[in-house]
Structure formats: C-alpha cells, structure tokens
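One protein chain omitted, others in place.
The letters A and B name the chains in turn, as written, and every chain counts its residues from 1.
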Amino acid sequence: MAEAALRLEQAGYRRSALVEWLTTVDHKKIGILYYWTSIVYLLLAGFLALLMRIQLAQPDMNFLGPKTYNEVMTMHGTMMIFAVAMPLNAAFFNIAVPLMIGARDVAFPRLNAFSYWSFLFGSLLMWSSFLFGHAPDAGWFGYANLSSSRLYSAGPGLDFWDLGLQVLGISSIAGALNFFVTIVNMRAPGMSLMRMPVYVWMVLVTAVLILLAFPSLTVGLFMIMFDRYFDTNFFNPLHGGDPVIWQHLFWIFGHPEVYILVLPPMGIISEILPTFSRKPLFGAPFVIFAGIAIAFLSFFVWAHHMFTVGLGPVPNALFAASTMMIGIPTGVKVFNWLATMWGGSIDFKAPMKFASAAVWLLMMGGVTGVMHATVPLDYQQQDSYFIVAHFHYIIFGVIVMALLGATYYWFPKMYGRLLDERLGTVHFWLTFLAMNLTFFPMHFVGLDGMPRRYFTYSAETGWGTWNLVITIGAFILGLSQLVLLVNVVKTMRQPANAPADPWDGRTLEWTIPSPPPAYNFAVIPTVRGRDAYWIEKYGDGHHTVTDTTQRRHVSVNRDNPGHGLPAGVHLPKPSWWPMIVSAGLTAMAAGMIMHGTETLGPLGFPVVGIGAFVVFFGLLGWHFEPAIEHAEHEQAHVHH
Amino acid sequence: MSQAHAAASHPVEEHTTTGISHNRLMMWTFLASDCMFFGSLIWVYFAYRGRYFEPPYPRDLLDIPYTSVSAAVLLLSSFSIVMALTALERADMKGFRGWLLGTILLGALFLGGQYYEFTTFYHEGLTLTSNLFGTTFFVLTGFHGTHVFIGIVWLLVQWLLSYFGKLTPAHVERFFVTTLYWHFVDIVWIIIFMLVYLMPY
Partner (left out) sequence: MQGTSVRWRLAWIFPLGGLLFTSGCGVIGGKIASTSDPAGDQARHIWNLFVVPVWWLTVAVFLLVTVWMLLNIIRFRRKPGDTRIPPQVHGNTRLEIAWTLIPAIILALIAIPSTRLIFELNRDPGQESNALRVEVIGHQWWWEFRYPEYGIVTAGDLHVVVDRPVVLTITSQDVIHSFWPPRLAGKVDAIPGRHNTMVFTPEETGVFYGQCAELCGAQHAHMQFRVVVETQEDFDAWVAKHQRPVPQPAAGTLAAQGKELFEGSAGCAGCHSVDPRYDPTTTPINKTLMIGPNLAYFPERHTLAAFLPNTPENLHQWIANTEQVKPYSTMAEKWWKIRAQQNMLLTDDQVNAIVAYLESLR
C-alpha cells in the first residue's frame, strides 16, 4: 500500500516544492492554496474592518479621511465577499467534494488550477489599487452613476474594482462549471443523487446559482466599463440612462450571491451535526429540497434590496412576499438541524461547537432578515446599521463560523493532523462571544438611525457609546483569530499521524488515509446509502459498537476491487498553462485599467494586446498538452 | 511532442455517472450560463427601448432585407457544420475539412456583413455615445459578434489541427462540443434578429 502510493506520487512529482505548488492540478493541493489565500485575505480585510472601527469608535474621529474610509469600506466588503467567503468555500469544495463522491480528482483538473490562479491574480490586482493610491470607493455594490461616471469617481479606483471583479467572475464561473460536471458525472458507483451527501448537494446547487447569477453581474460590469471608458450612456440620466438598471442587474446577481455564499456552509453544518451527534441528518430529503427551494426563490427576490428606490407598492409587496417565502425553507433547515441533535449522543468537539453555534446564529440573522422583508420596516432599516448587523450575523455568524468549523473538521484531510482541541475551544468561545459583542449592538445603533457607510458622526447623535462597544468587540474578534493561527503552527510541528477516520465519520472521505494519497482512492468505493461509510461500519440497524477496532479504515469495498475502476490510475499531469492563461487574462484587465489613467494611458491597449496574445497561445499550449499521465498500474492491495 | 500527439489522438475513455462526456456536459452548462449573459443584455436593450432622446432612431437605420441575408448566411453555417460533423463521423477527413472551411467562411461573411452594417450606421451618425439606441445596439450585437469571432478562431484551430493530422475521427466528441457552441451562437442571433430588427417600433 505505502510503496504503491510512493511510486504513484513519484511519477508526477519529481519537481521542486515551489514548482510543484505552482503547477499543481491536484484538487487537494489547490484546495490548500485556496484555503490559505482566503485566510490571508480574511486577516487583511479584517484589518480594514478594524481601521474602520477605530475611525467610528467615537464621534468626530480623525483617523481615516472620508475618501480613505470609503476605500477601506469598499475593499472590506468586496474582498470579504469575493476573495474570502467565495474562495474559502471553494477551498472546501476542492478539499472535500471529490473525496465525498469517491472521485480521484475533479472533472477538469487544469481548469481547476485556472480558477485558483485567476482568483489569486484578480484579487491581487484589486488589492494593488492601494499601492497606486486609488482604491475603489463606491461600496461593494458600486451603485451607478457614482461608480459609472468619471465625473463622480475620478481616478482608476473603480476601474480596479470593475475589471478585478470581471477576472474573479471568470474564476468563479470556471470553478462552478468544473464542480457541476464533477458532481454530476464523477460519483462513485451506487451514489445516486439522493444518496449524495447533503454538502455535495449544496455545492451542486451553488454551482448552478453561480452559473446563472454571475452573467448578470458580468453584463453590468461591462456596462460600467463602457460608460467609464467609452462615454456610453447606460447610466447617464442626461441621455435617458437609468442608474436603477444597474441595481437590477447587480441584485439579480447579488441576491443569489448571498445563497452562493451560504448554501455550502449550510451543507457543512448538515455534515458536522450528524457526525458529532452520531445520528443521520433528520429529514435529509427535506433539507436538500429546502436548499433547492432557497436557490430557486433567490432569483425572484432581488428587488428587496431596492424597496426605497420607488418601484411602487405592487412590486414592493410582491418582492416582500417572495422574500418571506425564503424564510420557510430556511426555517425548515434550522428545525431539521435541531432535530438531528435531539436524541443524539453529541460530542462537542471544536467542529461541532462552531456548527451548532452557526445554527443559532442563522436564527439570529434570519429573524432580522424577515424584518427587512417587511417593506415598511425596511423604509427605516434600509442602509442603516440594522442591516449591517443582519448580514454580519449571516456572513460571519453562519458562513465564517461554519467554515471555521470545517477547518477543524477537515484539517486531517488537508494535513493529516488534528488541530489542538483545547485551543479550538478557546478559539470558539472567544470568536462566538466577540462576534456577538461586535454585531449585536449594531442593531441598537441601526434602530437609533445610524446609516451605513458613514465615515463619522457627531456627538449629538448619541451613537458613540455602542460604537465604542462594537469597536472593542471587533478588536477581540480580530485578535481571537490569532488563536487559530497559533493552533495551526502548533499542530503542524507535530507528526502527521491523524487516523483516517478521527470523528467516526459518515461519508467517503473518512474511508481513506489522512491526508489522502494523490490518487485519493486506491479502489473506487461502491455506495449503498447516503451515509455511505456509516452504513459500511454499522449497517442500517440500531446496535451498539463494542469493539471500535472493527472499523475498516481503508476501503469500503475491499472485497470488490476493480469495480468501476478504469485500467490503471490516471493522475493528472502538472501544468503551467492554467497559470499562464490566468496571467494573460489579468494582464488584459490591468491593461484596461492603465488605459484609463493619464500617465500610463498609451501603454494600456498594448498591454491588453499582449494579455490577449498570452491567453490565446496559453490556450493552444493547454490544448496540445496531454491532460493525463499514464502511471503505473495501481496494484495496491489493502492490507490490515 | 510526439508523446503529446500520442496522448491527444487516443483520448482516454471516461467513465461518467451520466454517460455524457465531461466536455459535452460542461458545454451544455456553459451555454445555460451564456443564456443568462445574452438574457441580461437583451433585457437591458428592452429596458432602454424607446428612451432615445436624440436621432438617429432605429427605424431610420435598420435595413431588414440586408440583415435577413446575413442571418441566412449564419443559419446556413449551422447546416454546414452539421455536414462537417457527419463527415468526421464517417472518417471522411477531406469532406470534414471542406465543410468546416465552408462554415468558417460563412461565419466570416456574417462578421464582414456586421462590420459593413456598423460602419454604415456610424456614417449615418449612430455611435456608442450618440444615444441609448447606439449604446445598447452596438453593445448587444457587438457581444454577439465577439461570440461569432471566438467561434471562428476555434473552428480555424480545429481545421489546422485536422490538416496536420492531430484531429482525427477519434475526436468526434470534442468537435461535437464545438458544434454545440456554434449552433448556440446562431440561435442567439435569430433571437436578436427578431427582437431588435423585426419587432416593430
């Protein structure tokens, strides 16, 4: 077993470590790249939040100027959505999904690498705007015509935003195509759709949402680009243009985007709760259909971001109704999760702490969501700190908490080590308490009339006290995350000796070693039910395990090797082309940004041309390079 | 390179859950996404339809007989690409290259027609900035033209590959995926033609 693994790994990886990481097409490595890039961005964008919190700690502070504040606020939001929450989700798509469906890799390994490099280069392009002193400053939602007219947003800041987002959008669409095909086409034998783990279901639904929602953003961003570069009239009211059109396009993307962010974490919760409760997910089909219902409804609710735009009472009432309907499947999920825990034998390990906290925090953020869906209440709450409180409960409380839980849960599959449990507990309690201390008082200042995106406020407003509390909470929250880093450093110094199945898991990733070998599964497993591994371990019956050594750790169907296995294991070959094509694409975006500046303007189009040239020849090289390496025939036998 | 050639000309049989190849499934999925792209563009066109504050107006410019011919040219290319595909399935490489070249030429003819139309409109005063008709018309049809252009480049690459013997009847699945894209671009043009040109103002 070990020798075979070694031989297989040597076949594709006789390269230096750096080259190996730069050219990797292994979903597990790409997942780790995604993970650490997003964590670094989480800390950076979190640092921006702390800058804002210093500025708002007291009335009339002079820490950040108005323009800098807007830049920091815009980059905090844009980066947290597109460079933290989405790629952190993508990290776990990569780390877990192929393992959970019993696949050796994703459908298009090089496209997978392309998604990562486009994400990295696109986000670096956006971050670089700070170096040039012109960060975007029109908010993450970039409302036209503030964003679309150089009269109101001079300088290249919004160009960085517009073109950086285009690159990130291409990355997301490529990733969604890849995971859609992977999940639909690469499941282990026996894994019908209804036997798919709920997390995989949610990733599939998310992929569909990305594919259907992002084009609308792409079109909107093109319109802003045309307005800014070629003086078109899309959002110019003097020639009949209507800035509200941008709001429609943005929110037709933007609301599904919320579910793009939250459905995978809901899937993670649906995996962690059963594992640590030793019970199957209560009403799994209901939870799956609730996720699909949420995704479907999310395309019909966008105008709830626009209740104060003046669409009229009838559209407002209809969009309020469709928005409230999303509360129903969300409520179903919460109740099903609570029922999963009920009657279980719950082991509150770190992943479970984060996941069950996320359930409660989803309720906290959900009830305020119903409040803004109530149109008249939204007339007061829209664009106030009440909204900021609401979506931070969802984005931090559900998404980040679940993804932190996933970190503890799947860390053995990333590094073959278990994170320290005691530090995990400290990390959880600090994070949980600090996040409530930070975001709960935002409800108060919101109801007291404090609008979002204000760089300062006067003492007479009386918002100072709670803002100081929020700032203190934010600093504790920020510092608490260092506990995770300490935990990782401490854990990585220890030997990689995590068992294959440390949590008594239910799904296929726990059947293979931690970390998995390059080819994942020596033998592709056959699946007999939703909790594929649990059924193999314990059957469907209700009996007590007396001897835990009975558990099989390597392969579910060792008695049936060769089933569903092609002749020989094909490892995807490392490739430079994904990175080269991403670099060309980003060069095109950078050239466009240069074109909009005074000093580098003449260089702009030549750089766009060079980028297009690189993309074209990169794609040709990609096309000619063989995708798979014919490795030694896998002869590993499973020994105990 | 010879190794690359060997691997490329003998694609590994994929075992897929659905029986549909990864490439074909991805293309269908991508086209669903592209539908939303053109859907958004067409929606924007309609949101601004009639909000044209200055001339020239569509009825002064649009030449339906001329565009009907160029639409017919593009439709014809959908036929010729089907002929190319069946030739490839029959392993008739000469016929394949012939029909493929025909498709490329028809696509190029369509693009040439669009170029002529754009320059004519430009001389009659319609620009990207002249009014919202110019803005929405050029952006919508321009993005379609870009799709056609990408399709032509893709077909050209396949023609060259086949000429140098690197695209063989073993790659019929790969070529099939290209034809899906090409048909999609055609269908989109039919929709744009109906909504932008034929729908009365």
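What we mean here is this: a contact is a pair of C-beta atoms (placed from the backbone, for glycine too) under 8 Å apart; a residue touches a chain by one contact, two chains touch by 3 or more.
Quick caveat: nothing in here was measured; it's all calculated off a predicted structure.
Student: Could you tell me which of the visible chains the hidden chain touches?
Tutor: Listed by label, the shown chains it touches are A.
Student: Looking beyond the chains shown, say which of A:22, A:50, A:124 or A:146 touches the absent one.
Tutor: A:146
Student: May I ask which residue of A:124, A:375, A:468 or A:486 touches the chain that does not appear here?
Tutor: A:375
Student: Based on the whole complex, identify which of A:43, A:124 or A:346 touches the chain you can't see.
Tutor: The missing chain is touched by A:346.
Student: Specify the residue from the set A:179, A:410, A:444 or A:622 that touches the hidden chain.
Tutor: A:444
Student: Under the stated touch rule, tell me which residues of chain A contact the chain that is not displayed.
Tutor: For chain A, the residues touching the absent chain are 65-67, 70, 137-139, 143, 145-146, 149, 152-153, 237, 240-244, 277-280, 282-286, 308-310, 313, 316-317, 320-321, 324-325, 327-328, 330-332, 334-336, 338-339, 341-348, 356, 359-360, 363-364, 367, 370-371, 374-380, 382-384, 436, 440, 443-444, 447-458, 460-463, 466, 538, 540, 542-546, 548.
Operating definition for what follows: only the chains that are shown with their structure count from here on.
Student: Show which residues of chain A lie in contact with chain B when the two form their complex.
Tutor: Per the touch definition, chain A meets chain B at residues 107-108, 173, 177-178, 180-181, 184-187, 191, 211-216, 218-220, 222-223, 226, 230-234, 239-242, 245, 248-249, 252, 564, 566, 570, 616, 620, 623-628, 630.
Student: Which of the residues in chain B end up touching chain A in this complex?
Tutor: Chain B reaches chain A through residues 1, 3-4, 7-8, 12-13, 15-18, 20, 22, 25-26, 29-30, 32-34, 36-37, 39-41, 44, 47-48, 51-54, 128-129, 131-132, 135-136, 139, 143, 153, 157.
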